[in-house]
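The complex appears here without one of its protein chains, the remainder shown in place.
For reference, chains read A and B in written order, and residue numbers begin at 1 within each chain.
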Amino acid sequence: MSGTAKRPWTGAVRERAVGALPPEKLLPDSQPAYMASWIYIFGVLSLASLVLLIASGMILSLQGPDWWHSSGIGHFFNSIHLWSVELFFFFMIVHLWGKYWMAAWRGGRARVWITGTVTFLVAIPCALTGYVSQQNFDSQWISTQAKDALNAAGIGSFWNLMNFGQMYTYHVLLLPLAVVGLVAAHVLLVRKHGIVPPFQISDEPPATPAPRPATAEPMP
Amino acid sequence: MSAAIFNLNHPSNTVHWHFFSMSVSNVIVIVLMVIVFAFAILAPFPGRSRKEPTE
Partner (left out) sequence: MSRETRRNEDESYREWKGAYRPYDILKEATIALGVVLALVVLLTILFSSPDLPPSTIKSWSRTNPVDFVTTAATELDGSSITGGYGPPYNNVTANTQHLGPLYPARWFGVSQPINSAQDFVIAPLRSITGQPALQNAISVYQAAKTKTQAAWTSAYEAALAKATIKSSDSISVTPGSYGPLPTMMTALLTFAQSGGLDGALLTGKQFYQDNPTKALMFMADGGVLTNHAQQQHLLGSQWGMMNETGSYPGQVWLWLYTFWYQVKPFSTSTNVDILVLAMMGVLSLALILIPFIPGLRDLPRKIPIYKLIWREHYRAHPADE
């Protein structure tokens, strides 16, 4: 046992985690009744696209980065990977539009908005490293063009778009980890805070906040 | 190259509008996004039964 005056880390972390995300919040079996719109499916559609993106990327990496140029099956999975990217950004942007017009940051949900937008912004260089890892004309053009912006910002000194080895490792490991980490934080924050309620449409906003129950039990 | 039903390996047609210049395929994607968004907020959502609040 450790020293008597020290606060136990494990217990504190566990209590905080379970307090923020009890099982019924992590895996709910009910949802607020106001969620009666198709706009609400675009988050999970984005997530599904990301899962397929990663799965097809893993299959592409099984036989190395030049497999898809000489193999029909490899090319098939390259196509799956490309269309997953297109759908990922498609669904994510529709999701962003919906969340903006719902002002989904209300009620203490600013971090949900922030993690979502940062995910979008990190996904862009992640896609860029993929485009320059294709080992074809497209990657030659994109890398020689985009390098000027990165060089002008000083980033090109240590992040060289034309360096295939470097870009490939950023693409298959470092940036996907960043995207997945951000998406995980985003989803867990959504589970913790719940889906934002509708705007109150009466002209008089409440003078005092609605009382919070002693034991926070929003679920029936 | 694996066979596709529609061969898109030809230079794209471009839409010019004032100084905007966009490939037809990109215009289609953007228009689709707007249509899908409009559908998402306008289309009726199934399942109108709701549990009443217990409190």
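Throughout what follows, a residue touches a chain if its C-beta (ideal position, glycine included) is under 8 Å from a C-beta of that chain, and two chains touch if they have at least 3 such contacts.
Since the model is a prediction, treat every value here as computed from it, not as a measurement.
*Asks:* Shown chains touched by the missing chain?
*Replies:* So, taking every chain into account, the missing one touches A, B.
*Asks:* Name every residue on chain A in touch with the hidden partner chain.
*Replies:* With respect to the unshown chain, the touching residues of chain A are 27-37, 39, 41, 44-45, 47-49, 51-52, 68-69, 75-76, 78-84, 86-87, 89, 93, 98, 100-103, 105-108, 110, 113-114, 117-118, 120-121, 124, 127, 131, 134-141, 143-145, 148-149, 151-154, 156-158, 160, 162-166, 168, 193-202, 205-210, 212, 216, 218-220.
*Asks:* List every residue of chain B that touches the chain not included in the displayed model.
*Replies:* Given the touch definition above, chain B has residues 1-6, 8-14, 19-26, 28-30, 33, 41-42, 45, 47-53, 55 touching the missing chain.
We take it that only the chains that are shown with their structure count from here on.
*Asks:* Compute the distance, rounded to whole Å, between the mean C-alpha positions of chain A and chain B.
*Replies:* So the centroids are 21 Å from each other.
*Asks:* Which residues of chain A touch chain B in their complex?
*Replies:* Contacts found on chain A: 30, 33, 36-39, 41-42, 72, 75-76, 79, 86, 90, 93-94, 97-98, 101, 220.
*Asks:* Touching residues of chain B toward chain A in the complex: what are they?
*Replies:* Contact set of chain B toward chain A: 1-2, 29, 32-33, 36-37, 39-41, 43, 45, 47-48, 50-51, 53-54.
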